[in-house]
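The other protein chains are all here in position, but one chain of the complex has been omitted.
Note that the chains take the letters A and B in the order they are written out, and that residue 1 is the start of every chain.
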Amino acid sequence: MTPVIRAANLTFSYDDGTRALDGVSFELYPGECVALLGANGSGKTTFALHLNGLLTGEGEIEVCGMELSKENLPPIRRKIGMVFQDSDEQLFMPTVLEDVMFGPLNMGLTPDQAGARARTALERVGMAGLEAKAPYHLSAGQKRRVAVAGVLAMNPEILVLDEPTTYLDPPAERDLAVLLRELPQAKILISHDMPFVRALASRAVFFERGRIVAEGCVNEIVERFGWDLQL
Amino acid sequence: MHIPDGFLTPPVWATLDFAGLASVSLLARKARAEVDESRIPLLGVMGAFVFAAQMINFPVGLGTSGHLVGGALLAFILGPAAAAMVMTAILAIQALVFQDGGILALGPNVLNMAFAGVFAGYLPVHFLGGRSRRAALFAGAFLSVMVSALMALSELLISGVRMPAGALWISLALFAVSALLEGVITVAAVEAIGRLQPSWVKSRGGGMRAPALAIIALTAVFLASVGITFASASPDGLEKLIERAGPAGRNLFAAPLAEYQWQGLGGEWMGKAAAGVLGVGFVFVLCIGFARLARSKK
Partner (left out) sequence: MHHVIVERWSRRRSWMHARDARVKLAALVALIAASATTPPSHWTAALFYGALALAGVLAARLPVHSLLSRAALVLPFSATFAAVNWLAGDPARASALLWKSYLSAFSVLLFVSCTPLADALRALEWCRVPSLLILIAQFLYRYLFVISEQAQHMRLAAQCRAGGNHDWTFRGAAAALSVLFVRSYSRADGIRQAMNARGFAGRFPALAAPRFTWIDGVFGAAAIAACAGVRVMA
């Protein structure tokens, strides 16, 4: 099977000299869900931002057979749906519907088509009926679901979720897990929430100071690094 | 100082609304060409930041406190053209959502604070570049508040709002104090930002030389209008002005604007206007010279 994402030897430093990635290689296969584990500041978010060219360092990235380059950016960004850690940054349009339509409109759909897609996506995340709401009026769980809808409306082949459970209460977290499990896309899941990771991910990689230091099934990695709350 | 509705007479707000709308569209076109659309969120967020920053009170002793106005800070962060757009957006939201400043007075308020204020705040930074940032920022912030306030005051006086000499001096003194405070707060804020992100502050200022010419020209226009209005604000001249405009004033809305102006204002007035322009220009040169002096000492 060919991987949908193949990254080789990624290296990146921020402007201030912080080396955030130091030779990361990674592959993601169709339909699987891989968890990225590791301490705060170990480079997980930086890595995710490389996958659709929001940051560019050294190394190679291939998404669905396309090499990451300036010309390929639009199709690659269509293939990868990215849900960011901070929903407030992701929901920037004045109403829920307009926000979910933002991606489809950028893909060149007409307002009618984009509206239809947006409604379908909102229905899928259980947010139908809240189209006219302002993001300000949503709860954290609702915001996260709208953010997911905004990504689903673009029909991506890969989902990247960066700490999707922050600020969620247990029921909202459970709802999100149920929703994500139903989605057929390949997923990269960055999370510190082990029950959530266990429920979704089949494989895990472990980041340490900008490197992937281990890879394996979730339980194995969690045990090896003591990555669970055990008192 | 946000002018509410009801303070300015129809010819004053109508002229300034027209001027304000024209300059906003001109500047928007210019800014649109310069500003990449992906920077628009930054502009909006910086506007929200200035809004929120105004909730932070700076104690200045005697149990009183002041807060940031932000014109000069925005100009320093974003460059003058973008900063003027952001300030315009701030004023519009203040007028609509917070009822701070009138709707018909929006044009005048935009001219005073978003244009004159921001451009005046930017000039010292522009001339001094990055080297004596403190002095430039201080002068910019001071000028920004002072120029806006003087323009607002002159517009009120032209509209015939009474201001006996005593009240006039008190307001001028208050303006000077808040302008000084704005200078101190702006410098303190940028220094504090510099402690958090040294590289960011260093990369500001200087630069942006190309659009500056147009901007300086614009500022000159605005300063001239400050001068004109300010000159006519000299108390006895104003009394006469009101006396003459008084009878006509009742039907001002129907009377053509130009007629009103030329009827009311004689040749003597022109001399005062010139004096006003010169006076404001002089203060400006003084400020910049002062700031330069401060630089050469460093």
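Please note the rule applied: contacts are C-beta pairs under 8 Å (C-beta built on N, C-alpha and C of every residue); 3 or more make two chains touch, one makes a residue touch a chain.
It should be emphasised that the depicted structure is a prediction, and the values quoted were computed from it without experimental measurement.
Q: Considering the complete complex, identify which of A:Gly57, A:Gly103, A:Gly141 or A:Gly210 is in touch with the unshown chain.
A: A:Gly103
Q: Which candidate, A:Arg6, A:Lys44 or A:Arg77, sits in contact with the chain we can't see?
A: Selected residue, touching the omitted chain: A:Arg77.
Q: What chain B residues would touch the chain not displayed?
A: 4-7, 10, 13, 24-25, 28-29, 31-32, 35-49, 51-53, 55-60, 65, 68, 85-86, 88-90, 92-93, 95-99, 102-104, 156, 160-164, 167, 185, 188-189, 191-193, 195-197, 200, 250, 252-253
Q: List the chain A residues touching the unshown chain?
A: Chain A touches the missing chain through residues 49, 52, 54, 74, 77-78, 80, 82, 84, 86, 88-90, 92-95, 98, 101-103, 105-107, 111, 133-137, 150-151, 154.
What we mean here is this: only the chains that are shown with their structure count from here on.
Q: Taking the mean of the CA coordinates per chain, how far is chain A from chain B in Å?
A: It comes to 46 Å between the two C-alpha centres.
Q: Which residues of chain B touch chain A once you look at their complex with the stated criterion?
A: Within the complex, chain B touches chain A at residues 41, 199.
Q: Help me check something: in the complex, which residues belonging to chain A touch chain B?
A: Per the stated touch rule, the residues are 15-16, 92.
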